[in-house]
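Only one protein chain is missing from this complex, and each of the others stays in its spot.
Letters are used for the chains, namely A, B and C, taken in the order the chains are written, and counting of residues starts over at 1 for each.
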């Protein structure tokens, strides 16, 4: 990255929560819970992951991308643009 | 659901793999790995979750939704349609 | 389909509005308007198209899909499930 200590702690604790949600999902499947509820839970995990992705993307823009664009190195800047377009394509 | 034993085992083992991927993500963040790589890994988890969601959705269509539509109970059928539209809206 | 006359009129008038939005987009591009505004307008068209897609999907569920599932023909039902999963995959 480099990512600040505060941001790193925030992101790892969010990932721990997501890990817990996945364990909850496994239990729901094992207990034969209603599909609709399981699908809602999968949707929650997707949203939580998207939100972590946004936080990391923002950090990435503020550090690596900004550096690449400011460096005056045109091919480094182009790579950053490609990367951002790639994120849009992945719907991250 | 009801979900078959084989499907349930498949889904829980996929969720265990996803759990492992989340743990891998935490390590990547803690080790300050390149953002682009972390974002790629988040994308992989999203795809894996979508794929689990599709498997559960298919099971749901084959069981609950089919039953609701065949029951002849119009309001049960309408609820199923709403649920499917809801899945589209959540981009599950 | 078959689609009711009222629904058909609603959908064609929505498509006419979308056509107007596309013409507006062309003007914005020709007049060198701010990219951010153009992108917002593209997003509006996407939402309007999604909404038309949902209306057609709902009609499809209420007619063809229901018929296929009620027919008792297992392969017709399976095709309907495939089609719904396909819509999810296309994020329609």
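Keep this in mind: a residue touches a chain if its C-beta (ideal position, glycine included) is under 8 Å from a C-beta of that chain, and two chains touch if they have at least 3 such contacts.
These numbers come from a predicted model, not from an experiment.
Any idea which chains on screen the missing one touches?
Computed over the complete complex, the missing chain touches A, C.
Tell me, which residues in subunit C touch the chain that this view leaves out?
Residues in contact with the chain left out: 1-3, 8, 11-12, 15-16, 18-19, 22-23, 25-26, 29-30, 32-36, 38-39, 42-43, 45-46, 49-50, 52-53, 56-57, 59-60, 63-64, 83, 87, 90, 92.
List the residues of subunit A that touch the chain left out of this view.
Within subunit A, the residues that touch the unshown chain are 54, 57-58, 61-62, 65-66, 69-70, 77, 80-81, 84-85, 87-89, 91-92.
The rule we apply is simple: only the chains that are shown with their structure count from here on.
Which whole number of Å gives the spacing of the CA centres of subunit A and subunit C?
Roughly 29 Å, centre to centre.
CA centre of subunit A versus CA centre of subunit B: separation in Å?
The computed centroid separation for subunit A versus subunit B comes out at 17 Å.
Take the average of all CA coordinates in subunit B, do the same for subunit C, and state the distance between these two points in whole angstrom.
23
At which residue positions does subunit A touch at least two other chains?
Residue numbers touching two or more other chains: none in subunit A.
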